[in-house]
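A selection of the complex's chains, in situ.
Naming follows writing order (A and B), and every chain is counted from residue 1.
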Amino acid sequence: MIPVAIVGANGYSGEELCAILARHPSVRVVAVTSRQHAGKKAGDVLPRLAGHGEFSELVFSEPGVPALLASGAEFFFLALPHGLASGFAAPLFEAGRRVVDLSADFRLRDAATYREFYGGSHGAEHLLPQAVYGLPELHREEIRKAGLVASAGCYPTSILLPLVPLLRAGLIVADDISVSSASGVSGAGRKAETTLLYGECNESLRAYGLPKHRHLSEIEQELSLAARRPVVISFVPHLAPMTRGIHTTIFTRLEKSVAAESVLPALVSAYAQEPFVRVSQNLPDTKNVSGTNFCDISARYDERTGRLILLSAEDNLVKGAAGQAVQNFNLMAGLEETTGLL
Amino acid sequence: MIPVAIVGANGYSGEELCAILARHPSVRVVAVTSRQHAGKKAGDVLPRLAGHGEFSELVFSEPGVPALLASGAEFFFLALPHGLASGFAAPLFEAGRRVVDLSADFRLRDAATYREFYGGSHGAEHLLPQAVYGLPELHREEIRKAGLVASAGCYPTSILLPLVPLLRAGLIVADDISVSSASGVSGAGRKAETTLLYGECNESLRAYGLPKHRHLSEIEQELSLAARRPVVISFVPHLAPMTRGIHTTIFTRLEKSVAAESVLPALVSAYAQEPFVRVSQNLPDTKNVSGTNFCDISARYDERTGRLILLSAEDNLVKGAAGQAVQNFNLMAGLEETTGLL
């Protein structure tokens, strides 16, 4: 049993992490932190996780590096807001512990891009070169060996998984990519903000954060790597009236002489060995991935306009956050990649 | 008081029509039909409309042309499935009555396009030249005089209103238009189909009907008119977990030498006198138009990619169906255009 700690356990991603790790057969959660709930039992703070034996009896503690180091945990999951995470990641990593960070703090290779998209300076720039972008389907081997994994974001995962194999294979035009995504409201976090109230989100569909959403920075970083040249895309995220799920629709074009029929087979083949990517002729539906670590992908060719349409669906809290973090952890810890996730 | 009849009054659009017309100050509903509910009182079939005086006591009748002609109605609203509507529209129109058809039967000027997109032959091709496309913001003067108005569809309204003024003014590139729309489930009608069950639609977001949705036929017809050359677009409709509302996000490009800052003012100016189009800097939200006949529009320029993003929101059952039909009727009847709609 590997001892792990969850730092920031009462946001939506943190709670989902707890739900997965409390049942993970090779893990013992030894510490959970929350500034707000320090001193309370996990089963009281997160009532859906009451009755899960040892985990439910665990007492939330104040987040603090010395106490975390003393907890005996070998792996640390950070489910903190961006900007805050680096303050924990750096000392834990430098003390030789292994860190899976769910925030954006270490997802970018370039500190200037971080400043451009997130504002303010980065708390631990010097660690960026050592951090690995935590999307196992793209960087599995580096993740296995990494000490600091920046688990990929929710929108990025849903956009990168359909696009990267096609860019790598040179099948699509890298400078003609437009993306429309819709996310469930849990994606915005458990924040006491009026705009996230039930009465504001129910029967509401609205775009937000355009044209320069923060996630573009990591999306374009990884697309550029795949295309081996700079890629810039348009991205419009929307808030949809559901708790979980991200649906992504991508408009792009085939490179000249690429046959439309070759796209879906290329995706099938790229993901044939992947346990969590399901490529299919059927159009993805968020309800089919809800509560799972799967990303469903499909494609349609629009012969009237010559455009290729790619579609994906995932659970923003699982494959888009906590599930992905555990998938990364499984790789780092030398476990079967699917442990606790199927 | 103008006597009107509603044919097909128990679908979602029909019910919304009843709701609007039951309160319309210049209208008396003299007949409502429904094959399924003939013989029952309107207030029993549509319980939310019980208690609305005379209307609630009206008895549903079997739909039949002779009885409809005998009802004394001068205007007929047809809220029937496509293919069925023309069987009523033709004899009523030819008997000198004025018809507002909410179906797709008379929206296309070209019968071949109808066959291509809807399959089967058209029941009343000879009337196509006399029908007017019922989007008042585009064809107000023709609608006033028309005997047969084909009220514009829900997706088309949300797509045409942002695009047409920009195409007319030559501001955007007509062959680079991709559209992602999401509709509430009422858009699929009150049909006993498993895929429309609450359990299948809640917490579900999914694309459907791509790449060649039927509504493309009328969308492209009107875009081509605006651009004065053939326009073909990509269109991906989605089903979102809400009862009402359509949100549309459009990716396009500015023509060379067009300034990004000129787009929103162009839209503001195009719709300055329109009572039901609200152009604003704020991003549209379906909940702000729910239950209203408004279409909200905004625009953002993505300078990183050079793309223009247009956004709109409407209530699919009001501006996308029943409200639009009444707006058309108000024009045809020489009433104030907003009567019963504000």
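As a convention for this text, a contact is a pair of C-beta atoms (placed from the backbone, for glycine too) under 8 Å apart; a residue touches a chain by one contact, two chains touch by 3 or more.
These figures come from a predicted structure and were not determined experimentally.
Of the identical chains making up the complex in this file, 2 are positioned in the shown model, whereas the full set numbers 4.
Here, only the chains that are shown with their structure count from here on.
Rounded to whole angstrom units, the spacing between the C-alpha centres of chain A and chain B is 39. Taken together, the chain B residues at the contact with chain A in this complex read 178, 180, 182, 184, 200, 202-208, 210-212, 216, 232-234, 236, 238, 240-245, 247, 249, 251, 283-287, 290, 300-305, 307, 309, 311, 313.
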